[in-house]
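A single protein chain has been omitted from the complex, and every remaining protein chain is retained in its original position.
Per-chain numbering from 1; labels A and B assigned in written order.
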Amino acid sequence: MINAGAFVYSTGGHPAVSRQDPLVRHIRTHDMFRFLFSRLGLLIPTFFGVTLVAFSFIRLLPGDPLDLLAGERGIDPERKAQLMAQMGFDRPLWEQYLDYLLNIFQGDLGTSFASKKPVLDEFLTLFPATAELALCAIIIAVCLGIPAGIFAAVKRGSVADQAIMGTALVGYSMPIFWWGLLLIILFSGILQWTPVSGRISLMFFFPQVTGFMLIDSLLSGEKGAFLSAVRHLILPSVVLATIPLAVIARQTRSAMLEVLGEDYVRTARAKGLPPFRVIGFHALRNALIPVITTIGLQVGVLLAGAILTETIFSWPGIGKWLVDSISRRDYFVVQGGLLLIAGIIMLVNLIVDLLYGLINPRIRHN
Amino acid sequence: MKMTKALKATLLGVSLATIAATGVSAKTLVYCSEGSPEGFDTALYTAGTTFDASSKPLYNRLVEFKRGTTEVLPGLAESWEVSEDGLEYTFNLRKGVKFHTTSFFTPSRDFNADDVVFSFERQLKKDHAWNQYTAGAAWEYFDGMSMPDLIKEIVKVDDYQVKFVLNRPEAPMLANLAMDFASVLSAEYADKLEADGKMEMLNQEPVGTGPFSFVGYQKDAVIRYNAFADYWGGKQPIDNLIFAITPDAAVRLQKLKAGECHVMPYPAPADIADIQADDSLTMMEQQGLNVGYLAYNTKVAPFDNKNVRKALNHAINKQAILDAVFQGSGQAAKNPIPPTMWSYNDAIEDDAYDPELAKKMLADAGVSDLSMKIWAMPVQRPYNPNARRMAEVMQADFAKVGVDVEIVSYEWGEYLSRSKAEDRDGAVLLGWTGDNGDPDNFLAVLLGCDGVGGSNRAQWCNDEFQALIEKAKTVSDKAERTKLYEEAQVVFKEEAPWGTIAHSVVFMPMSSKVTGYVMDPLGGHWFDGVDIAE
Partner (left out) sequence: MTKNASAAAATQDTLEQESRNATKAMLLEFWYYFSQNKGAVLGLAVFVLLVLVALFAPLVAPHDPDVQYRDSFLVPPVWLEGGKAAFLLGTDAVGRDILSRLIFGARFSLFIGIVVVTIALVGGIVIGLVAGYMRGFVDTFIMRVMDIILAFPSLLLALVLVAILGPGLMNAMIAIAIVLQPHFVRLTRAAVLSERSRDYVVAAKVAGAGHFRLMFKTILPNCLAPLIVQATLSFSNAILDAAALGFLGMGAQPPTPEWGTMLAEAREFILRAWWVVTFPGLAILITVLAINLVGDGLRDALDPKLKRS
């Protein structure tokens, strides 16, 4: 049966199965390919749907970039019509859409109105900043969340369990934009432990190799650069990690509880195996399957959170870029940015699906 | 692309203030700027943030505003002559001016007339190779100042002489040429880019003659400049200039206090008292060259009656607005031009806050149970830091004289275009920031008859006023122009098409170590001549 109640908790979405079979080791490649193709088959219509949504959204937005840019000064209506035509907005809609699709497949997402640079270039320069932030957040969330969840499950009902789960629920209920402001007041304002914004201290200047400040700062060989990057990264990633951390801790606990109740775990216990072996080996391995799905689902949550976190910490990433572009009506940035972000989420979901299928063959046959 | 050894040697987390204290040679000034530049080819853009990062540090113009004023001084042109009929401007160019040598370009010649012709013709001529060098290129300011109609041709007389031929005389022409869009770029660099097929780099890796040369830009994060050793005006006292892009005002202040930057623009009004109390910071202030107003629609009853407009002006409690909205960073406005502008008529008396008088005037005009709309802008502007809040205060004020107010707002682009409509319902909160310090730039644009249905949001066309400003535009004698504009302001006050609300006061907080900073009445941020005391 589907018991979605416990599962949907994370972000909802996946119709997950809450009972897991023990690992089956022999996976037939044939099966795996069929599974892969069926998933890809689902992805194609979704992809086209996403392009259509992104395409129609910018045409539905009221106002336009030209009026905004001209401001109080205003713009000559003739000049405006000419510029809109230059961007191709005077042609029939279907023609515009076909052009847009063709361009996508050539890697051309149009040009930013504000900066006059290709949207894809802008995305690629800003994406590493968001990726670095999101990866650090997810690492924090996993490294703290899974142990906390296991501990709470093993000590079920204890004060520690209640404290952990209480904290997790507070984290889950946190308006993170407010949380970020509070942390800034405390750590940057009163204690002055962390810098207020930015990715690295301005005294360091080295070429961007990977775009990941932590790696680039190490590559640069400059003393202190790495630590400076860490100090800049810590508050935003803690803020961004808050909700995924809470979700993962809760999910791990409930998955563990479920597995601990299974027959084979009981048997292992009855056989007198040491508790560490039971928990670490038998139970954890199976409990982790739904947790992996949860982690995958956090990508959307992280990208949504990045919008708020980047705004608060002036972090030069794609979240802030998109919000600014929406208010600036920078048509092609909004259109291209939506598509790219949706693409990332779909890709991650596909990977999670495949991983899940790999670990749990029963899904593949459904 | 290497930072100096001195910086490398510094320990982790030591703030820049401490670096300066260690006394190592390289002096770095960090400016926490409020936003990202759209690009580095100034003429393509209209935003002050872009100008601060491009035209001001990197380029020069034929003529320049004297720092801290709107007076025009020689720049790349050492001198100039204007023909008798006002149609020909001949500029004698400065010799020995060098362009920047950077990692991406080494100039082979000095600045000359070709650079001037290139910089303007690309904006003027639709068929110029550089007219459309980047997708959607538009020369907004050049067009906006009516340059295409005004300039007939630009002639290179010889290597060091350029002549601008106009179609009609224009008193503010010289001031226009000191504006950001008139920055002079290197024609040699452009030729090289064109030959290499990398034209778009003109907007990304700029080369100019200005006091600072471009080093690098990380999008939405940092812009770096070096002082240009061969600058024709002499090398700057500081060695490096860094723009740390920090959009949030509260964060900028935090960084300033922590020594992570030396200068910041646009402090939040709420923080001003706090900054003034801080001994390690200095705050400079200057009246902004702007005006915030409430424009009635003078074409719609009952606002077509000047006594109704006048009555409402008496009902506005400007002091409450200055307290709640500007929090001390504003000054009540009585004229449509700011007090720092020449020809400001200080003899005019403002409509005093007097609800009783307002009520009586409304009754005399036969208006009762009036309900109206006030439009509140959705964005923050220097002349109006919070239009919504301003509208709320007015709503409360008008309620006291029996006028019921509904506050409406639209998305900014729509707000701007809808408010132009001649049959618009309601009074609009808006404002204006000057471009070149000429009163014509306020009075003709905002209140002239040509602006009805456009930038004249009051839809006000008064023959007497119009005659005065039209005459002032063609006269070249400044004293005479001053008299005409002063008269025009008297007519304006009498007719009251607007409620004049406030002029902002612009604040610049900086570290007390910073010396030589001069505020620009036009709102720009300049770092030539700035030093950091040891």
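In the analysis below, a residue touches a chain if its C-beta (ideal position, glycine included) is under 8 Å from a C-beta of that chain, and two chains touch if they have at least 3 such contacts.
Remember, it's a predicted structure, so these values are computed and weren't measured experimentally.
The shown chains contacted by the absent chain are A, B, with contact judged over the whole complex.
Although one chain is not drawn, the whole complex shows that of B:Val72, B:Met147, B:Ala182 or B:Leu253 it is B:Leu253 that touches it. Only one of B:Lys152, B:Lys360, B:Lys373 or B:Arg389 touches the absent chain when the whole complex is considered: B:Arg389. Of the options B:Glu64, B:Glu88, B:Asp114 or B:Asp274, the residue whose C-beta touches the omitted chain is B:Asp274. For the options A:Met174, A:Ile215, A:Ile234 or A:Leu273, the residue in contact with the chain missing from this view is A:Met174. Within the complete assembly, A:Leu303 is the residue of A:Val154, A:Leu245 or A:Leu303 that touches the hidden chain. Contact between subunit A and the absent chain runs through residues 1-6, 8-9, 11-13, 15, 18, 42, 45-46, 49-50, 53, 57, 60-62, 166, 169-170, 172-175, 177-179, 181-182, 184-185, 189, 254, 257-258, 261, 300-301, 303-305, 307-308, 311, 322-323, 326-327, 334, 338, 341-342, 345-346. For subunit B, the residues touching the absent chain in the complete assembly are 248-250, 253-254, 268-271, 273-274, 320, 323-324, 327, 378, 388-389, 392-393, 396, 409-411.
Note that in this section only the chains that are shown with their structure count from here on.
Averaged C-alpha coordinates put the centre of subunit A at 40 Å from the centre of subunit B. Interface residues of subunit B facing subunit A in the complex, by the touch rule stated above, are 1-3, 7-13, 16, 19, 28, 30, 38-39, 44, 46-47, 134-138, 140, 143-144, 200, 203-204, 216, 218-222, 224, 242, 244-248, 251, 254-255, 258, 260-261, 411-414, 416-417, 420, 430-433, 454-455.
Contact residues on subunit A toward subunit B in their complex (touch as defined above): 62-65, 67-76, 79, 83, 86-87, 111, 113-117, 122, 125-126, 184, 188-189, 192, 195-199, 201-208, 222-224, 227-228, 231, 312-314, 316, 320-321, 329.
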